[in-house]
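This is the structure I want to talk about, given as structure tokens.
Removed: one protein chain of the complex. Kept in place: all other protein chains.
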Amino acid sequence: MKKEIEFTINGERRKLIVKPNELLLNVIREDLGLTGTKYGCGTGECGACTVLVDGEPVVSCLTLAVAADKKTITTIEGIGTSENPYPLQLAFVETGAVQCGFCTPGMILSAKALLDKNPNPTENEIKQAIAGNLCRCTGYVKIIEAIKLAAERMRGRKR
Amino acid sequence: MGTRILLNDFEYFEPETISDAITILAKYRKDAKLIAGGTDLLVDMKKGKIKPKYLVNLMKILDLRYITKDKRGLRIGATTTFREITASKLIKREYPLLFEAAEAMGTVQIRNMATIGGNICNAIPSAEIPPALVALDAVAKIAGRRGERSLPLEEFLMGIGKIALKSGELLTEVYARSPPPRSGTAFLKLSRTTADLATLNVAVRVTLEKNGACKEARVVVGGGVGPTLIRSKKAEALLKGKVLKEPLIEKAAQAASAQLKPRPTSIRASPLYKIEVCKVLVKRALLKALERTKAGGAR
Partner (left out) sequence: MVKYSYVGKDVPRLDAIEKVTGTALYTGDLRFPGMLHTKLLKSPYAHAKIKKIDTSEAEKLPGVRAVLTGEEAPYRFGIYMSDKTILAIDKVRHVGEPVVAVAADTEEIAEQAVELIKVEYEELPAVFDVRKAMEEGSPLVHENLSEYKHAPFVYPKPGKNIANHFKLRKGDVERGFREADVVIENEFYQPQVQNVQMETHTSIGQWLQNGQINVWTSAQSPFAVRHLLGVGLGVPLHRINVVVPYIGGGFGGKAGLHWEPLVVLLSKKAGGRPVKLVMTREEQFYTTAVRQGFYGRIKTGVKRDGKITAMEILYLWDAGAYADYGVNITRAAGYSCTGPYEIPNIKCDSITVYTNHPYGTAYRGFGHPEFHFATERQMDLVAREIGMDPVEFRLKNAAVPGRITATGEKLREDAGRVDECIKAVAEAIGWGKKEPKQVGGKLRGRGIAALWKAPAMPSFTSSSAILKLNEDGSVTLSISSTEMGQGTPTALAQIVAEELQMPIEKIKVVTKRETDFGPYSWQTVASRGLFMEGNATLDAAKNLKEQVKATAAELLGVPKEKLVVAEEKVFVPGQPDKSLPLASLATAGIFPDGRGIGGPVLGYGMYTAEGLTNLDPETGQGLPALMWTFGAQGAEVEVDPETGDVRVLKMASAFDIGKTINPTIVKGQIYGGIVQGIGSAFMEEFIFDQKGKLLNSNLTDYKICRAQDIPDEFVFIPIENPQLNAPHGARGVGEHPRISIEPAIANAIYDAVGVDLFEIPMSREKVWLGLKRKGERK
């Protein structure tokens, strides 16, 4: 039995009719065409499918689309563009935190959730915040550096 | 079966009250499954381990999601997420054991989704928070068609995937006792990496008399050490009434690990290792808890 749901995604309200067993990940990718969110493992271990639901990072591969009804969702496409990148996106580019790029969208969203709450995180807090996002290329070093750099810049802007 | 899609089709319910949830459960019985965070359930469904016909989402029941304190203890609603537990200043300040155990579970994403009730009801032996709760003499509150009942959490957890819920019942709350004065607690987890399922979990509490002797102790071990967690009453008895010195603590640790019955098939560590290293962890946890009793009320 299909169900109508309504949520706000990247600032836009969307109404969708979904089957109860559809996963948020597949709805975002297939129905909404937002392919920045990736399938990596399907069991919530790798974080490639991370999106923000009401500001908090969750794994969309283990989220039922029906359960996202009335929620506010942010995907990588919702935080910045090439012309107007979010500070974290720019910091990832500049520090060399991107390699194959498959983990990058999820990684940036986890980092964003961290900085939204904690603008001045310690290195350990950064590591903990991105522990749910696996990266096989970078060894995390440059990613941590990028998050620090973005935090610094974003704090500067607020002052 | 694969992890890219959820093949299993089901009818979906979103009750807004506990009694509505119970009504649905009573109607569909074994064909119905409760879902909260979904982080374990959906994995099992993707793998085809379970195929519920009806799925009852509890997350719209506002009455199940709270953290409150009363005179004797702490009430945590069943669908309270791990993230809410770790973010609670009350818990961090007064129940550091729960904070440490909750933070040791999963990743940020999983903690944002997974709930305390779901974690308990899945009854996975490697779960972090149940040993911590048992060390605080936690009680499970259960609602069913015939009303409410309570059960000590150690009795609620019966084995791998086995809990004391009867058909048509649901877990509504866990109630943890406030550590008495002069208490100290500690939680230690051993795993291959962060966010791995635990090889061992150790949660302990020691409460001292005014004269410094041990008034009461709790020693709880989890992590694939048997069908469910093990509370070592033997270890606790050894400590009770005594002044806690290292040789005694070592003896208690020995007694606790002697009770372990790890399955030989674990991919994480052999039974020998678990039993031997359990001694180390229990000893360290007790020493840390003892240290914390001295830290003037910090537990």
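Every chain is named by a letter (A and B) in the order it is written, and numbering of its residues begins at 1.
Quick note on the criterion: a residue touches a chain if its C-beta (ideal position, glycine included) is under 8 Å from a C-beta of that chain, and two chains touch if they have at least 3 such contacts.
Predicted model, so just to flag it, every value in this text is computed and none were measured.
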Of the chains that are displayed, which are in contact with the missing one across the whole complex? A, B
Which of B:T68, B:S150 or B:T194 sits in contact with the chain that's absent? B:T194
Identify the residue among A:L24, A:L52, A:A68 or A:I108 that touches the chain left out of the display. A:I108
Which is it among A:L16, A:L34 or A:A113 that touches the chain not included here? A:L34
The missing chain sits against chain A at residues 29, 34-43, 45-46, 48, 75-77, 80-82, 85, 88-90, 92-96, 98-105, 108, 124, 126-128, 130-131, 133-144
Just checking the interface: what residues of chain B touch the absent partner chain? 1-5, 7, 43, 190, 192-197, 267, 269-270, 273, 276-277, 280-281
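Assume only the chains that are shown with their structure count from here on.
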Report, in whole Å, the distance between the mean C-alpha point of chain A and the mean C-alpha point of chain B. 29
Which part of chain A faces chain B closely enough to touch in the complex? 1, 3, 19-23, 26, 39, 41-45, 47, 50, 53, 56-59, 61-64, 66-67, 110, 113, 128-132
So in the complex, the part of chain B that touches chain A is made up of which residues? 2-12, 14, 35, 38-39, 42-43, 46, 55, 57, 59, 83, 106-110, 112-113, 194-195
